[in-house]
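First up is the structure itself, then whatever we jot down about it.
Note that one protein chain of the assembly has been removed; the remaining protein chains are unaltered in position.
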Amino acid sequence: MIQRFLPLIVTMMVLVVGFLLCAVQFPNFASLRVVGNLLTDNAFVGIAAAGMTFVILSGGIDLSVGAVIGFTTVLLAVLIEQAGLHPAVAFAVALAVATGFGAAMGAVIHWFQMPPFIVTLAGMFIARGVSFVLTTDSIPINHPLYSDLNDVAWRFAAGGRLSLPAMLMLGVFGLSMLLAHWTRFGANIYALGGNRHSAELMGVPVARTTVAVYALSGLLAGLAGIVFSLYTGAGYSLAATGVELDTITAVVIGGTQLTGGYGLVLGTFGGVLIQGLIQTYITFDGTMSSWWTKIAIGVLLFVFILLQKGLLAVWSDRGGEPAEA
Amino acid sequence: MTLSSSALRRNLPQCGALIAVLLANWLLFPDFFSIRVQDGRLFGSLIDVMNRGAPVALLAIGMTMVIATRGVDLSVGAVMAISGAIAATMTQAGWSLPPVLLVSLGAGLLCGLWNGVLVAVLRIQPIIATLILMVAGRGIAQLITEGQIVTFVSPGLAAIGSGAVLTVPTPVVLTAATLAVTALLVRATALGLMIESVGVNRLSSAYAGVNTPVILIAVYVWCGLCAAVAGLIVTADIRGADANNAGLWLELDAILAVVVGGTSLLGGRFGLLMSIVGAAIIQAMNTGILLSGFKPEFNLIVKAAVLMVVLLAQSPALSLLLPRPRSPANALPIAAKVTSNAPGKAHKEGSAQ
Partner (left out) sequence: MTNPHAPPLLAIRGLSKAFLGVQALDGVDFTLRHGEIHALLGENGAGKSTLIKTLTGVYQRDGGTIALNGAEIAPRSVEDAQRLNIGTVYQEVNLLPNLSVAENLFLGRQPMRFGLVDRAAMRRRARAILDGYGLSIDVAAPLQRFSVATQQIVAIARAVDMSAKVLILDEPTASLDAQEVAVLFDVMRGLKARGIGIVFVTHFLDQVYAVCDRITVLRNGRLVGERRTADLPRLDLVAMMLGRELEAAAHRLAQPTEVDESAPPLLRFQGVGKARSVAPFDLDIRPGEVVGLAGLLGSGRTETARLAFGVDRADSGTITVDGAPVALRGPREAIRLGFGYCPEDRKKEGIVGELSVRENIILALQARQGWLNPIPRRRQEEIADRFIRLLDIRTPDAERPIQLLSGGNQQKALLARWLATEPRFLILDEPTRGIDVGAHAEIIRLIERLCADGMALLVVSSELEEIVAYSRRVVVLRDRHHVAALTGEDVCVERIVAAIASESSPPVAEARP
């Protein structure tokens, strides 16, 4: 039991210890305001990372999420500002397009037996390319609903607020945990990541699950795009470049095996917050430079990959023959 | 780099595609092939294609061998940023060219060694192993430049980016030289054979006595070196190091070039020259889109389309539907033999493990 949760425990310990270190160093750190901002600032990454968790659990990878987020912001801007659609309609259209896009990639991956890495790379090119074709400018979105939505927040008595994006992210993680651990679909995803062939023999609908996983990732990337456009109030084709890396990193730091089959959605939440915490720390410090974020995250990635490698070796030493090479 | 007739036939699609793209450019832009000499340096659209394509071509050289071992190196863009950052920062600090080059290339080598050890010794999947440096590498580059765009004035270093050797732009010369050295290294020694052997079947190779970890480390080291050279060129060209943007997403272009060049992502046979052709196709398309007055924004979509077409052509699912003519002359009897072997395998009883 402990072994299954060990990566999660390590992730959460890193998070807590990190937070405590920050709190010791900066007197204002341990406040609801900082926590609220941490959640808000990382909401879109978190939502996309939840989707990435499912993809990686199933043994795949989705490089297109950053591009899909960028595309969604552009699409929303074009639909709302240029086509005059109501944001609610635009949201629905954007979510549908993003979901369909993910499903299409999943279909190509399954039926053409192509590596997810390369299919979603092409998907990334396409999504970015289409956003560039739509517009290369940053289009501000001035619809009143946007400012209304941005005002929606749960305000704490002690200062600070839980914004709509933050609430959305928490909701997404809640639902994702439900999906991963309390539905047959979730079990099928783990099964696929554990061993595709065995899963098939045990009656898991492999095709449907694969397509659904990428569709889900697309849907959540679309939602992340909506959140990002709320957050920035604009649509920009270069928005969220590299977010696919941030999400993959969050998933790994969250204790999920990149090879699939092992991991917990809650861990990804921790991974997102650890990344956010590092950034917040550096902002608070003021003298430290932003590049330490990347280095620190790289080091964490390395440590977690080694940790998982070690755990897997410990788990499977029973009767396992070391392959010679 | 032996081009036997079958190799030529295999490479026909890529060469044809390159010629088609060049011809299309020529149709859109009649001056495309005109070349003139100015200030002791060649100028012209074609030269431009080669010059601009040099960094991706360099990356593609290293990436080809990594992919031939069934791996991939996502960190080359970050390694470019590191080597560029080192070169610019050291030059700005007053170092002369030789130590600057030595340290920059040495950094690339170290990065490659790191990747190679993760893949070969710790047996981490290549995508994951190189992801670490992809993320952290850019931070390291920024650490070196301290987040600034470091500019320098050193005619020596700048010449690597914008100079010319016998009228040929230095980046083109460097790429050609790297290609020549690499080709010599893999084809004049047994390295090429072992790389392909490891890529096709790591287990069989190990049982035949091939030192698979050393081979794997070597290809990642070489890939790191190539990336360092590419980083130097980019830095020298803009006379500055931008740790944030140098080489950004170029790893994807390099992978694309290798795949378009016909080296399979599943490892095995590789063609260095064909990867360069792949890089040239990509760059010529970029230039063509620019010349034709289309928005450069279409670049990515075209790239994606090319990638999908090439991949679909390689897809195992599709090749079942359309049997690929490998060598049309005598394919049939052999093919029949192969398939008649397969079921023997299929109904074989469980092995005696």
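Order of writing sets the labels: A and B. Residues in every chain begin at 1.
As a working rule, contacts are C-beta pairs under 8 Å (C-beta built on N, C-alpha and C of every residue); 3 or more make two chains touch, one makes a residue touch a chain.
Quantities reported herein were computed from a predicted structural model and do not represent experimental measurements.
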Which of A:P27, A:P144, A:G203 or A:G286 touches the missing chain? It is A:G203
Of the candidates B:L12, B:V37 or B:L193, the residue in contact with the absent chain is B:L193
Full-complex touch with the removed chain, picking from A:V152, A:L178, A:L238 or A:M288, is A:L178
Among the options B:S34, B:S204 or B:S292, the absent chain makes contact with B:S204
Answer key for A:G102, A:G235 or A:G261 versus the chain not shown reads A:G261
Contact residues on chain B toward the hidden chain run 4, 188-191, 193-194, 196-197, 200-201, 203-211, 215, 268-269, 330, 334, 337-353
Hidden partner sits against chain A at residues 1, 3-4, 178, 181-184, 186-188, 190-191, 193-195, 197-199, 201-204, 261-262, 315-316, 318-319, 321, 324
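Throughout what follows, only the chains that are shown with their structure count from here on.
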Separation of the C-alpha centres, chain A versus chain B, in whole Å, is 30
Chain B partner, complex, touching residues on chain A are 61, 111-115, 117-119, 121-126, 128-130, 132-133, 136, 237, 245, 248-249, 252, 258-259, 289-299, 301-302, 305-306, 309, 323-325
Per the touch rule, the chain B residues reaching chain A in their complex are 72, 122-125, 127-129, 131-143, 146-147, 202-203, 205-207, 212-213, 243, 252, 255, 259, 265, 295-304, 307-308, 311-312, 315-318
